[in-house]
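In this view, the complex is presented without one of its protein chains, the others remaining in place.
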Amino acid sequence: MIKTNKDLLQYYNKITKESSKNDLEIIVSMGTCGIAAGTTPVLDELKKGIQEKGLSNKVTITESGCMGLCHSEPSIEVIDHKASKSIVYGDVKPEHALDILSNGVNPINGPTLINRTWYYPEDESKKENCPQARVVLRNTGRINPESIEQYIMQKGYQALGKTLCEMSPDDVVKSIMDSGLRGRGGGGFPTGKKWSLAKAVSADQKYVLCNADEGDPGAFMDRAVLEGDPHAVIEAMAIAGYAIGATKGGIYIRAEYPLAIKRLQIALNQAREMGFLGKNIFGSAFDFDIEIKYGAGAFVCGEETALIHSIEGMRGEPSFKPPFPAVAGLWAKPTIVNNVETYANIPAIIRKGADWFKTIGTPNSPGTKVFALAGKIKKVGLVEVPMGTTLGDMIFKIGEGIRNDREFKAVQTGGPSGGCITAKSIDTPIDYDSLRALGSMMGSGGMIVMDEDDCMVNIAKYFLEFTLDESCGKCTPCRIGNTRLYEMLDDITKGRGTQQTLFKLRDLAHVIKDTSLCGLGQSSPNPVLSTLANFIDEYEVHIYEKKCPAGVCRELIQYTIEADKCTGCTLCARNCPVSCISGERKQPHVIDQSKCIKCGVCYEACKFHAITKN
Amino acid sequence: MTQESSCCNGAIGSDNVLNMYPEKRKLLKEYIDVLPIGDDRNFNKGFLIQTLHKAQEIYGFLPESVQLFVADQLKLHVSAVYGVISFYSYFTDKPTGKYKINICTGTACFVRGAGRLVEEFERYLGIKEGETTEDKKFSLGGLRCVGACSLAPVVMVNDKVYGKVTTKMVPEIINDCE
Partner (left out) sequence: MSNTVNVTINNMPVKVAPGTTILEAASKLEIRIPTLCHFKLDTFDFEHRTGSCRICVVEVDGKQNLAPACCTPVHEGMNVKTNTIRVINARRTILDLILSDHPKECLTCEQNGSCQLQDLAAEMGLNKIRYAGKTSTYKIDLANEAIVRDMNKCIMCRKCEVACNEIQTVGVLSGVNRGFNATVGTVSNRPLSDTKCVFCGQCVAACPVGALSAMNRSYDVWVALNNPKKKVVVQTAPAVRAALGEEFDFEPGTSVTGKMAHALRLLGFDAVFDTDFAADLTIMEETTELIERVKANKNLPLLTSCCPGWVKFFEHQFPDLLHIPSSAKSPQQMFGAMAKTYYAKKIGIDPSDLIVVSVMPCLAKKYEASREEFSREGVRDVDIVISTRELAGMIKEAGILFKNLEDQDFDNPLGESTGASVIFGSSGGVLEAALRTAADWLTGEDLEAVDYEPVRGLSGIREATVKVAGMDLKVAVTSGLGNARKLLEKIQKGEADYTAIEIMACPGGCLNGGGQPFIHGDTSILDKRRDAIYAEDKGKPIRKSHKNPDIIKLYDEFLKEPGSELAHKLLHTKYITRDNT
C-alpha cells in the first residue's frame, strides 16, 4: 500500500534499481491487432528459444500493448539496455525468433526493419526527423500493461500523488484549463472548462465517466490505449475525481473489446491493492473507485447523454441539453464524461506542467492527437502527431503514400460525422478549427484514405447507411430524414438520380443538420455535403451519364470481353460464380449480360486484360 | 430486430427456454443474486445491461422467458427489458447459428471491399445479413471495426479472425468451420 507521495517515490526508486534490466529486452506487440496478425506464435517461439538456450537471465520478454505498426504486424522491439540501443522489426515470423535472440540489436535478415518516425517526450533529442510525438502513447507498446510496477517505473501515479499531496482541486482544474487541453472524443470542448463546471455545482455525489465506446468504424486509438496503458486512464480519472469532488468513476467500454476489458480489470485490481483507488488515497481524505460498464453495440452511446442513459440501464437515446451532464448527468448528479485519450494526456500534463504541454501542437489546439490511419494507405497504423501536422505529412510521410501507387483522392476524418478532404487541402494543419472549416471534423481520430478506385457517391452512401443503422430513431430529422438521404444516394448510385435528386439532397441535408436532436444527426449529413462540395462532378456523371467513373456502382457498370484481346483461355468462364460466360476454347468468349451479377471475378482473373469495365 | 414479434403463441415467456436447462437457469440466478438489487426500479435498471450480457452468454440468445426472468429478478417491466434488447445490436432474441460469421464493415474494411464480401457470403450461404441458415449452423452478421484495419477486409468467425479476405476465400472459410 502506498500511503504517501514519499512512499511512491521510494517504491519507484526501489523497483527501478532492482529491475536493472537484463541486457536484452524484447517487447512483443500484444494488442488485439497484433494477436490477430499472429504475434502469439512469435512470442511462443521466443519463449521457447530462451528456455532452450538458457537465456532467462539475459533476455526479458515484455508482452506489451500495440506498437501501432499495423502495416507490419507482428512487430517486436529489441532493446539493448546496456548499449542504449534498440531496433524495431515488423513482419516477424516464428522462424525468426532464434536469430533475433542471438543477434540482439544487430539487424537480421527476414523481418522488415522499421524506420522509427516517433519520439517520446522524455527524449526530445530524438525529435529530429520524427513527425510523430508519443505523449498519449508514451507507454503503449513499451510496457507490460498487466504490470503496475512497469507503469510506476514510467513515473506512473506520481501525478496522482502530486495532486493529492500538493494541489488543491482548484489548482488541478486550473492547470488543466491552462494546458488548453481539448476533448479528444470529437467535440474538442476544453476539458478544464468542463471540469470547472462540474466542480462548481454542489451535490452529495458526482461522477467521473470515461467514454471508451469508440464507435467510429475504422478507428482504434482508444482500444490501443486501454490495451496498452490502462493505468494512465485510471490515474487520470482519479485526478479528475479529486478535481471535481467525485468519489465514483465509471468506464463505459464497448463489449467488442474483450482484451481491453480484461486488462482494465487487472489494472483496477492492482490499483486498488496498491491504494491508488479506494479509501484515503495517498493518505488524503480522498476516496475514489471505478467500475466498468459495458456497451452492447450502439454507436450513439458514444454521445454523452446516451452513454449515461445506457449506464442507467436504458435505451441509449440521447436527450436534449441543457441540462448538461456537468450539472445533471448520471443518476441526475453532476457528471463529467471524457474520452480515453483525453484522460491519457492528464497525468503527463500534471507531472510536466501546462506550459510544457503547450509547447506541443498549436495555440488553439495544444498537444498531440492519435489517429488510426487506414484505408488505401501503404503504412496503415496508429500514429500520434503534434496538432498542426499537415494532412500531407500524415499521408505521405508517415503513411508513405497510397497503396499500389494509385492516385490519392480524399481522406475522411471524423468518421460518419466528418467529411472528405481532398488533395487541394492537403497542406491543412490538423487541428479542431481548420478541419471544421473544411466541413469535416477532428472526430475521434479515424482517418481513412481513399484513392481513385473509390466512388465518392458510394462513400457518402456508405456513411449514411452507417448512420441509419446507428440512429436511435428518436427524432424526426434523423430517423426519417437520413433514411431519405440514403434513398436518394441509393437512387443516384443505381442510375435513378435526377437533377431534382441533387437539389433535394442538399436541401434536406441542411435541415437535418439544423434540426436534429443530438450530434449524430447534426453531423450525419457531413459526408454528403462534403462530397457534394468536392466531388459534384462525380455526382453529375452518375446522374446525367448514368456512369460510375470509379467503376464501383454495379448498376452503372458493365463487364465486356473484347474479342480481339481474348485468347479463349477459359479462365474467366471457369471462375464466374454464375456461369454466364460462354465460348469455345481458343475462341473469344462472351458475357451474358442478363445473368451477370457484376462480381468482377472475371475482370480480375483475366491475364490478358481482355475484359473491360465501364 | 424485425418488426414482427418472434413468438406470439401463448402467454409471454411460454417459449420456456429458461427452464429447459436448469443448470443455465441456476448460473443466471447465481449471477443476479449477488447484485445489490433493491426495491428502487430505477436503481436496479443500472444492472440490466450487464445481466443481459450474462444471460446471453449463458443461453446464446434472449428469448422471452429469459427476458421475463430478468425483469422479474430486477423488478423491471418486461417491456423495458425488451426495449433495451431491441435497441442494442449485441443482443438478440432469436437463436443464432453455431458459427457466427461477422464481416467487418468498418470504413477501412469497406474501402477495401467488405461490401462485396457480404454479398458473396450471402450468395454462398443463401441467407441475408442478420439471418441464420436453416440448419442453425451459420449466422451472418456485420460488425464495425475490430481494430485490425491493417488486415482489411476482416472476417470474424466466432473468435477467429481472417484478414485480407477475398471473395475467393469464402468457400475456404466456410469449410474451415467443420
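Lettered A and B in written order, each chain numbered from 1.
FYI, contacts are C-beta pairs under 8 Å (C-beta built on N, C-alpha and C of every residue); 3 or more make two chains touch, one makes a residue touch a chain.
For clarity, every value in this text was computed on a predicted model and none was experimentally measured.
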Of A:Ile2, A:Met441 or A:Leu517, the one touching the omitted chain in the full complex = A:Leu517
Residue, one of A:Ala298, A:Met447 or A:Ala460, that touches the chain absent here | A:Ala298
Among A:Asp216, A:Glu235, A:Glu303 or A:Glu317, residue touching the chain not depicted | A:Glu317
From A:Asp80, A:Asp171, A:Glu400 or A:Glu487, the answer for touching the chain not displayed is A:Glu487
From B:Tyr31, B:Phe47 or B:Phe87, residue that would touch the chain that is not displayed = B:Phe87
For subunit B, enumerate the residues touching the unshown chain of the complex.
-> 1, 3-8, 11-13, 64, 67-68, 71, 77-83, 86-87, 93
Tell me where the left-out chain touches subunit A, residue by residue.
-> 298, 315, 317, 319-320, 322, 468-477, 479-481, 483-484, 487, 504, 507-508, 511, 513-517, 522
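We adopt the following convention: only the chains that are shown with their structure count from here on.
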Averaging C-alpha coordinates per chain, one finds the centres of subunit A and subunit B separated by a number of Å equal to 25
Where on subunit A does subunit B make contact in their complex?
-> 31-33, 36-37, 70-71, 73, 215-220, 223-224, 255-257, 293-299, 310-317, 372, 374-376, 380-381, 412, 415, 446, 448, 450, 454, 459, 462-463, 466, 472, 577, 597, 599-601
So in the complex, which bits of subunit B are touching subunit A?
-> 42, 44-50, 52-53, 80, 83-84, 87-91, 105-112, 115-116, 119-120, 123, 143-152, 154, 161, 163, 167-168
